[in-house]
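For this depiction, one protein chain was excluded, whereas all remaining protein chains were kept in their positions.
Labels A, B and C are assigned to the chains in the order they are written; within every chain, residues are numbered from 1.
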Amino acid sequence: MFVEQLINGLAIGTIYALVAVGYSLVFGILRLVNFTHSSVYTLGAFMVYVGVEYLHLNIFLAILFSLVTTGFAGVMIDKMGLEPLRKKGASKISAMITTIGLSYIIINCLNIAFGSQIIRFPDLFNYGTFKLLGATIAWQQVIIGAVALILLVALSIFINRTRIGLAMRAVQQEPSAAAINGINVNMIISLTFFLGAASAAIAGTLIASYNQYLRSSMGDIVGLKAFAAAVLGGIGSLPGSVLGGLIIGVSESMAVYKLGGSYIDMVAFSLLFLVLLIRPYGILGRKGSTKV
Amino acid sequence: MKKKLCMLLALLLVVTTLGACGNGAAPASTASASASGGNPTDKTPIKVAVAGPLTGNYSEYGIGFDAACKIMVDKWNKDGGINGRPIELLSYDEKSSTEEGLAIAQLLCGEDNFYGVVGHFSASMAVGTLYTEERVPLISASSSSAGFTGQGDCCFRLNATISTETMGMLECAKTAGKTKLGVVYLNNDWGRNAYDNLKTLLQEKGNEDWEIVDAEEIAGGDMDYNAVISNLNAAGAETAIMFCYYDSVVPFTIKARTVMPDLNIVCGVNCYNDTFLKVGGKDVEGCMAPSVFAAVSDDPDVKYFVDEYKARTTQVPSSLTAQAYDAMGVLLTAIAENNGELDKEAILKSIQNNDYKGVTGSCSFSENRDATRNFSPMVVSNGQWIYY
Amino acid sequence: MALLEAKGITKKFGGLVAVDKLSFEVKQGEIVSIIGPNGAGKTTVFNMITGIYEIDEGEIVFDNKVISNKSPIYIVEAGISRTFQNIRLFKQMRVIENVMVGTHIKTNYNFFDALFRTKRFRNEERKATQKAIDILESIDLGDYINDYANNLPYGLQRRLEIARAIATGAKLLILDEPAAGMNPQESENLLNFIRSLQAKGYTILIIEHDMNVVMNISDRIYVMDYGKRIANGTPSEIASNPDVIKAYLGDASEILEEDDAV
Partner (left out) sequence: MNMKKENKSLYTKAVITIGQLWENPIIKGIILLALALFVYFLPKMATLYFQRIAIMVAFYAIGAYTAVLLTTYRGTNYLVAVILGACLAGAFGALLALSTMRLSGTYVTIVTMAFFYVISSIILNWDSVTKGSVGVLNIPAPNLFGMKLTMKNGGIFYLIMFYAALTILATQLIINSKVGRAIKAVRDDEMAAIMMGINNKKYKIIAYTLAAFFAGLAGTLYGPFMGYINNATFNYDICISALVIVILGGIGTVKGAIIGAIIISPLGELLRGLTTFMKGLPEWMQISQPEQWRFVIYGMIMVIMMRFRPQGILGGQSKLPYKMPKGVERKVMK
């Protein structure tokens, strides 16, 4: 039973991790909590649905379609919403509120277009169950976890081993110095938004196919939990996001196992509260220096 | 700064005082209007309202209520209205918010020639007292809260009470012969009350027919149901009693089919709807629910309603929608019964004493203003709700 | 009798010794400068005096009280106030409000006095406002009372920062690179302004890069390099000190460059 619940928690935890990485990427580069992220996640799942249902695409083409459109939407959010603010030298709060506003617009447009009720989503990898250590485990969970982990590893290789990744890290460290060294900072920021949005789209698609339904409010809870996961692990740190996601996922399934479903939020957020009281910058986060 | 502030405050005061006056003046004009109501040549429309969430997370309920009430009002108007006067349906959006619902109730209480409300979904527990104070009949098609009709003698309920519904669900489980119950209940007033009710019912009956092997409280919405299903599986549940809305039942069922293919799923009245079938697809085949309404019935009234509803919304009406249709029927009949004598107390009395026969069966009210409802077990087969 | 005396103060960051057994003193009514190349540990010394950093060894005595490792608030109350290398005004507050924040510790009423507008509140508030106005008038900022701090020209922002420090009732003003980013005209004005402060009886400790300012204004100069004191004396002594020339003034072209750049 414990093993089964652990697997349940890990499966959902990898999804949180995948979304949390998006928060972390943008935060790392702009020091900004991107509140559009949860709506982009929803948009990603809806784009796959649109691809399959309205454009009659093959499911893999539909996912590709979603990756491109959602990634593009992420870039647009930056170009139309945030870049003008950066040029103006507006405050962080302005940028933050802009993202809240944009997220409101995206979600409610989806709501107007598709309604608020649940919609059936194609099932991508339902291969029944198997037994492990006396626990019944669905193949779905294994596949979801594996896909999410592969993506996370790929993302981490991209950021740590490639030239573009190097440029991204440079911009994270010191945007003005990076600009002097010939890095197109706005390009890199757009790329970051693209990566964040695309990973959110994949996470959204995975979750929609895992649950086999989608709806416009699906991002609310996941977005919040993933944000909590990013902070818990140390926002700005990629391994931290993964760790945070897994911790939140497992703590939730343990809450259901031991306490009951309505304690999910309480357990997840109390945990966060406690961790931050002990480690104010998250588990793997580092203290930013302040100059006097 | 101070001066501007003072001006603002003054403005606020003026505007709001006007508001308060408006509120005071409104009932007076209503009274004068109802006095002239008896005039047979009067063509002023008789106003009734439907209030439900047309937007927000529960919009499908409100949209259904709205469409059903329109069909009923159109039917009456086609037959010449009430006493030669046309009926005007005011339709309000609660926006899935209690405050909005209350605001609407206040707005409605200020209307002239206004005689009753069907609905309130999100705010049904907040508006009852107000309507009772204003003597406006309120007929709910969806409320299952224990305290709803206790708000005042103008609150009527055409939905089953929790205990009736629970009993209906238990009968479903018994009919299917799977009596080891795993209860899944939503952490809201309905879910919790229903679970408590179930426990009491089983105690009274001495547990001979059924046994609760596990109970799981869920947060609803988009939670991950795997952990809950693992618990149910470990406890050896044969039947899942679902005290939750269909938007939790469907995801739960889809998940449960992978791990527990033989689980019998019994859900509440609210699952009798089209979206449930459409989204659930093959996974909800075999799900059971007690219902007062059967769209497959041969009854001509039911056929008329179902055909009209399909024509307008392309969907089959849900059980709650059908109740809203009947609620409007009850209200209009009561208004008509008084034969132009548009007195609210008389209308209330007519509603209380009615023996309206609607698409959901007999709609007479008990002393507590709760309708008696007769359930039949229904089951999903070939993508349709049919009699079990 | 020294007003401020540092006795062998040391600050380590991990393995790095930022300030190494530094001793110096500032007498009542003096203008003393601390100079040294970048990274010599000057700002660290200021942060140690004002209680932002803890001191690993040594002791600081101000006005016969030991102030080392006391809270910044204690130190302000003892009579030391500072300005910052990068101007740190309360930008969204008016000029007069900035100065009145400076009078905070000298304004003696509590929350409930404010809420009920007691007599004590009215008296104290009137006194504080009057003091703020007097300070602003005395340093030629009287015309800017109603402006917001972030709308002032750069030179005046520096001046306002000093006014704010004065308002705390400080005996010793610590100015961290007051002439940074000023053109020659502005730094000339600043020079006169600091002299006028001295004439009013303030004791002043300065960190400065602008040699023109330092040499013209200081009564005494301490020179730091790599956290250690390498020389002290009057401006003319420092200018001819071979150690200083080697460590700091050695590359004369550097000074010229800096002057040109400004």
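Operating definition for what follows: contacts are C-beta pairs under 8 Å (C-beta built on N, C-alpha and C of every residue); 3 or more make two chains touch, one makes a residue touch a chain.
Computed from a predicted model, the values in this text were never measured in an experiment.
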Displayed chains that the missing one touches are A, B, C
Of C:12, C:65 or C:117, the one touching the omitted chain in the full complex
C:117
Contact with the hidden chain, among B:103, B:167 or B:213, goes to B:103
Identify the residue among B:153, B:189, B:285 or B:301 that touches the chain left out of the display.
B:189
Among C:72, C:153 or C:184, contact with the omitted chain is made only by C:72
Name, in rising order, the residues on chain A that touch the hidden chain in the full complex.
27, 33, 35, 81, 84-85, 90-98, 100-105, 107-109, 111-112, 224, 227-228, 231, 235, 262-263, 265-266, 268-270, 272-273, 276-277, 280-282, 290, 292
In chain B, positions touching the absent partner
1-2, 4-5, 8-9, 11-13, 15-16, 18-26, 29, 54-55, 92-93, 95, 97-100, 102-103, 106-107, 110, 125-126, 129-130, 133, 145-147, 150-151, 187-189, 191-193
Contacts from chain C to the absent chain lie at residues 50, 52, 72-73, 76-77, 81-82, 84, 88-94, 96-97, 100-102, 104-105, 107, 109, 111, 114-115, 117, 121-122, 124-126, 128-130, 133-134, 137-138, 142, 145-146, 148, 151, 164, 168
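Definition applied: only the chains that are shown with their structure count from here on.
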Set of chains whose contacts include both chain C and chain A
none
Greatest Cα-centre separation from chain B belongs to chain C
Whole-Å gap separating chain A and chain C, where each centre is the average of the chain's CA atoms:
48
Whole-angstrom distance, CA centroid of chain A to CA centroid of chain B, is 37
Starting from the mean Cα coordinates of chain B and chain C, work out the distance between those two points in Å.
72
Residues in chain A with touches to at least two other chains are numbered none
Flagged in chain B as touching 2+ other chains are none
Which chain A residues qualify as touching chain B in the complex?
1, 4-5, 8-9, 11-12, 111, 115-120, 126, 128-129, 135-136, 138, 140-141, 211-213, 215, 217-218, 220-222, 252-253, 256-257, 260-262, 264-265
Quick check on the complex: what are the chain B residues that touch chain A?
55-60, 187, 216-219, 221-224, 226-228, 230-231, 233-234, 247, 250-251, 254-255, 258-259, 275, 278-281, 283
